[in-house]
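One structure is given here, and the rest of the page talks about it.
With one protein chain held back, the other chains of the complex are shown just where they sit.
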Amino acid sequence: MSGAPAARLPREARDELLGRVRAIVRERLVPLEPEFLNRPFREARAALDAVRAEVKAAGLWAPYVPRAHGGLGLALADYAHVSAELGWTPAAPYAFNCQAPDVGNLELLLAHGSEEQRARWLAPLLRGDVRSCFAMTEPGNAGANPVLLDARARLEGDSWVLDAHKWFTTAADGSAFAIVMAVTDPEAASPYQRASMLLVPMDAPGVTLVRNIRIMGDPGEDWASHAELRFDGVRVPAASLVGPRGAGFALAQERLGPGRIHHCMRWIGTAERALDLMCRRAAGRELGGGARLGDQQAVQHWIAESRAELDACRLLVEDTAERMDREGQKAVKERISLIKFHVAGMLQRVLDRAVQVHGALGLTHDTPLAFWYAHERGARIYDGPDEVHKSVVARDILKRYRA
Amino acid sequence: MSGAPAARLPREARDELLGRVRAIVRERLVPLEPEFLNRPFREARAALDAVRAEVKAAGLWAPYVPRAHGGLGLALADYAHVSAELGWTPAAPYAFNCQAPDVGNLELLLAHGSEEQRARWLAPLLRGDVRSCFAMTEPGNAGANPVLLDARARLEGDSWVLDAHKWFTTAADGSAFAIVMAVTDPEAASPYQRASMLLVPMDAPGVTLVRNIRIMGDPGEDWASHAELRFDGVRVPAASLVGPRGAGFALAQERLGPGRIHHCMRWIGTAERALDLMCRRAAGRELGGGARLGDQQAVQHWIAESRAELDACRLLVEDTAERMDREGQKAVKERISLIKFHVAGMLQRVLDRAVQVHGALGLTHDTPLAFWYAHERGARIYDGPDEVHKSVVARDILKRYRA
Amino acid sequence: MSGAPAARLPREARDELLGRVRAIVRERLVPLEPEFLNRPFREARAALDAVRAEVKAAGLWAPYVPRAHGGLGLALADYAHVSAELGWTPAAPYAFNCQAPDVGNLELLLAHGSEEQRARWLAPLLRGDVRSCFAMTEPGNAGANPVLLDARARLEGDSWVLDAHKWFTTAADGSAFAIVMAVTDPEAASPYQRASMLLVPMDAPGVTLVRNIRIMGDPGEDWASHAELRFDGVRVPAASLVGPRGAGFALAQERLGPGRIHHCMRWIGTAERALDLMCRRAAGRELGGGARLGDQQAVQHWIAESRAELDACRLLVEDTAERMDREGQKAVKERISLIKFHVAGMLQRVLDRAVQVHGALGLTHDTPLAFWYAHERGARIYDGPDEVHKSVVARDILKRYRA
Partner (left out) sequence: MSGAPAARLPREARDELLGRVRAIVRERLVPLEPEFLNRPFREARAALDAVRAEVKAAGLWAPYVPRAHGGLGLALADYAHVSAELGWTPAAPYAFNCQAPDVGNLELLLAHGSEEQRARWLAPLLRGDVRSCFAMTEPGNAGANPVLLDARARLEGDSWVLDAHKWFTTAADGSAFAIVMAVTDPEAASPYQRASMLLVPMDAPGVTLVRNIRIMGDPGEDWASHAELRFDGVRVPAASLVGPRGAGFALAQERLGPGRIHHCMRWIGTAERALDLMCRRAAGRELGGGARLGDQQAVQHWIAESRAELDACRLLVEDTAERMDREGQKAVKERISLIKFHVAGMLQRVLDRAVQVHGALGLTHDTPLAFWYAHERGARIYDGPDEVHKSVVARDILKRYRA
C-alpha cells in the first residue's frame, strides 16, 4: 500500500484477531440483519454506527491501514482472512470501515495523495467521518475498454473543468467526495496515458446525482447504493489530480489488484455463510415421516460440492494474497484475473443452491441469501466481466507457448 | 375447464389472434415498462387499466375463459400461444386478465363454484373488477407435502371457523377474496382427503395481511406482491366450501395442471424477450475498433444455445398442451412435471446469459431482465420445487420397469 | 433427394413400419451386441449379413432410397423415425444399409451421378454388395474451413491425377470406392468454387490405407473404422467427377443437410437406449437393506433430466425434418446447425449419466454404453464442431438485428 510491505502476523496472533472480529460480526451485526435487509439504509445506520464505535474501541478499526495512519497494518494475506470474516453479513465491511469503495480510495490517497489531500480528505475518511466514491464506469461505454472513456477534463487557468456522465458509482449517495476518471490528455500517444484521476467534492457546483439505480428491485440509498452522476462543467483546483497527470489507468489498475483480493475473500465469507444457512436449514427442516431436508441426496450433494468449491477457492485466494505480499502485484496479475472470475462463479453457484434449499424462504429478505443472490450477480460483472478476465488469463498463458 | 374441451382454432385464425395480442403487448405495454419496473404497482395501475379497456374493446379479454362466460374459449393448446405472447413483458398477463392467481381461481369457480359463488365472486373477477388470491403455502411446512398442512377449519353451527398462517400468497394485497386450503377432516383415512378449499372474503374479521414479503429487494404491493397472512378464528358461512368437503388436494392438483402449462408458456415468452434483448445488445453495442459485442464468440454461443433450448422447450410445451387437450390432464401428469422443471431451468439460464451480455445495465431496472432474474428465480421453487418434480417423473418411469 | 419430395406416410402406416423395424433391431440385433462390441468387426459381419438378408426379405431395406431404386421412398420426416429406431444398437444402421457414410454417397450419386457412375457404383451400393467412403477431412487442416484444403487434382489428358492426404475417412477399410474432395480449380475467384468431388476406386494404383486410426483404444476395422489415406498420383478418368467441376463444396453442403438430421435422430435413438439401460439398472440393482439404485435421488434426477432433454430434442429434430420436407434444405439451414450441436450435447450428457449409473460395468463392453461414450464423443466434433455451428447460428440470428 505504501512503503515496505507489512509483515505477516504469527499464526496465533492472527487467529486471536480473527476470533475477535468474528465475535463482533456474529454477535453484534448478524442480529441487525432484519433491519438492514428490510429497511432503507439510513434507518439502519444508527445501529451500525454504534457497532463502528465498538470496533474502534476494540482496536479493530480499518485493519488494512498502516499503523501510522490508525489502522492495524495487516499484510494483505492476513487482511484477506479478516475480509472473509466480514463477508459473513452484508453490513460488516461498513462496520469495520472496510467497505468498498472507500478502501480503494484510502489506498489511493495513502499512496498517491498530496499532503493537502491527505489532510483534508483522507483523515476524515480514515476516521469514518465521511464516505467517498469512485466514478469510472460510463453508461455509454464498455467498462473494460479504456479507449472508450467519454469523460473529459480540461485545464482552464488553475482549474480543471470536468464534464462527465458516470453510473454504477457505488455509494455516491451521501459521499463527501468522488475520485473521477476523466480524459485529460486526449492526444497522448498511448490510449492508456490519456486519463487522470480527479478528486471532486460532491457538493461542487455542477455535480448532480441523477438517481440511485434500482438493482433487481432494490432502490438503494446512502452507502448501499449505486448512482448515476452527471458532472457538468464542474470546476476544481488544478491540485485536484490524484497522482500524476495521465496516470489514471495505471493507478486504476494498481487500485484494482488488492481490491480484487478483498472482493474474493469477502465472497468466500459470504459463500461460507450461505453454506452455513444451507446446512442449518437442511439439518432442521422436517419433511414429514421423520425425514429431514438434509437426508435428501440432492441437498447432500449441494452441500458437499459447495464445501469442496469453497475450500479450493479459499486456498487459491490465500495463496494469491501470500504471493502478492511476497512478490508484488505485477507478479500475480494473471492470478488475480483468475481468482476474480473463478471465485465469483463459485459464489453464484453456492448462493443458488442455498436459495433452492430454503425454498420460498430463500426468496425473501428473512435471510441475507436473496440480498446476495440479487446484488452479487454483479460479482461476475463489476471490476471486469468474467469473459474479459478469462481471455486475459488465456492470452498470458498462450504467450508462453508462442515464445 | 368445464364441459367439453374447446376446439382448436384453424391456424390462420390463431395467427391472426396472436398478431393482435402481440400488437397490444409490444406497442402498448412495453412502453409502460419503465413505470412498472421502477414505481410501486399502484402508480402504474391506471395506465395498465387503460390498456385493459383496450383489450376488452378488441375482444381479447380473458382468452382462456369459455365464450359463455365472456372469454374467447380457447383450447389450451391455443391459449398456450397467447400465454407465450404475454410473457414478453411483466404486466401483460394483468392487462389481459390472465394473471396468476386469478386464472386458477376462475377455473376453479367455473368448474366447482356454487351458483351463489359464481354470481357474487366469479362474475366481478371475470370482468376484472376485483382480484383474488390462493392461500396454500405455510411458512412452517414444506410446500410439497400435503400431510404437513397446519391450517384448520372446523364447522361450528352453520359456519366454518378458520385458523391459518399462510405466506407467499400471491397478490393478496388488494384482493377481494382468498381461496384457502385448510384441514377440515383431520381424521380422514387418507391424508389426501383431509383438506378442503374455503372461499374467504379478505375483509372478514380476523383476516390480517401481516406483510408483503420483500422478494430480493422488491417490497411489492397490490397485484405485484406476495403476502404473509393470518386467519385467526375467521368465520365464514358453511356454503363457503369450493367443491366437495375433503376435495382440497384433488382440486389443487386439478388447478395446477393447466396452470403449469400457462406458467411454462409464459416463461417461454419471457425467455424469447430475454433473447431478443440479448441480440439487440449484441448487435448494437460497440466495443471499439469496429467490433461489436455480438462478434464475441462467447456471446454468439450464448445466443445459439438460448435459441436451441428455447425452440426445444417451446415444442415440448406445445406438444404437452395438445396432448392435454386430446387426452386429458391425467394422461400428461408426468409430462407436466417434466416441463415444469425443464422450462424453469431454461428460463434461468437464458436470463442469466442476457444479464451478463448487458453488463451493469443488466442489473438495473432499465430493462425487465433484472426484474425477471430476481422474481423468476422462484420458477424453480413455486408450484413444486424442481427436485420434487424430477423425482415424481423418475418414479413414474421406473414403475414401468418394475412391472 | 431427387425429384419431388416424397410424400409422408399416414400415421398408422408409419407406426406399423416402425414396429417392424423395431422388432428386428431389438430381437435380432441387440442379441448380437456382445459379439459386435467385443470382437473385430469382420468376425461379427457374417451374423450381421444374415440380418441384412432378413431386412431385405421384410421389405425394409434402404428406407430413405426412392422406390424406383429399390428403397421405401420415405419422406425425411418419416425416415427420421426409422433412424431413431436404428440408433438403439450400434450395428443397426449397417443391417438396414443405412450406415454412414454410404447413405450420403448414395444420395450424392442418385442426385448427381452420371449414368455410368450409377450403373457401376451406385447399383451394388444400393444392393449392399459393396461399401464406400467419403474422404474430405485432412490431418493438417481445420475441417471446418474449406480454404485450407490441400488435396489437389489436375487434369492430364483425359485423366485426373490426384494427390491427397486424408484422415478420419470413415469405413475406408474394405470400401470399393471413395468420393474424394480435392481442389481442381485453385484459381477460382471464390474459395468455395475451387474443389470438386472425384469418385476413386480404392484399388486404384497410388491409393494407400496408411492405418485405421485407433479411437479411444478401439483399433477399428472394416466398416467400423476411420482411416488415414494417401492418394499419391492416383489417376482416374476425366468422367470421375461427381457433379459439376468446382461444385465440391456446394455438394458437400447438400450432402450434410439430411445427413445431420439422420445423425441427430440416430443419436436420439441411442440416447433412448442409454436411458432405457439406466432405468433397467436403477430398477434392478439392489443396494442392500431393500433399497434399489433407483431410490437414490441423484439417479432419479438423472432419469428425469434425461427424459426431459430427450423429449425436447426429439420434437426439435422431428420439427426440423418436417420443415425440411416442406420448405427445402435452405430454409432450415440455421436450424440444422442448431440441432447438430444441441442434440450432440444431450447425447453426451445422457451417456455420461448412464455410465455413472452402471458404475464399473458402464466402463466395460458388457453394454454398448462405453462404446458410445468413446465413439460418440466425436458427435461434438465431426460434421463441424459445436463451436462452429453455434457461431453460424448466432451470426444468422444477429444479421436480422442489423438490418
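Letters A, B and C name the chains as they come in the text, with residue numbers starting at 1 for each one.
In this section, contacts are C-beta pairs under 8 Å (C-beta built on N, C-alpha and C of every residue); 3 or more make two chains touch, one makes a residue touch a chain.
Keep in mind the model is a prediction, meaning the values are calculated, not measured.
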Touching the hidden chain, out of C:Phe96, C:Trp167, C:Phe249 or C:Trp267, is C:Trp167
Residue touching the undisplayed chain, where the options are C:Ala23, C:Ala50, C:Ala68 or C:Leu148: C:Leu148
Of the residues listed, A:His112, A:His226 or A:His342, which one is in contact with the missing chain? A:His342
Among the options B:His262, B:His301 or B:Arg353, the absent chain makes contact with B:His301
In the full complex, which bits of chain B touch the chain not displayed? Write them out. 296-298, 301
Interface with the undisplayed chain - residues on chain A: 279-280, 282-284, 294, 297, 299-301, 303-305, 307-309, 311-313, 315-316, 319, 335, 338-339, 341-342, 387, 389-395, 397-398, 401-402
So that we can see where the missing chain sits, which residues of chain C does it touch? 37-38, 137, 139, 142-143, 145, 147-148, 167-168, 213-218, 285-288, 293, 296, 298, 355-356, 359-365, 370-371, 373-375, 377-378, 380-382, 385-387
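The rule we apply is simple: only the chains that are shown with their structure count from here on.
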Rounded Å distance, chain A centre to chain B centre (Cα mean): 38
Hey, how far is the Cα centre of chain B from the one of chain C, in Å? 43
How many angstrom lie between the centres of chain A and chain C, each centre taken as the mean Cα position? 53
Residues of chain B touching 2+ other chains? 387
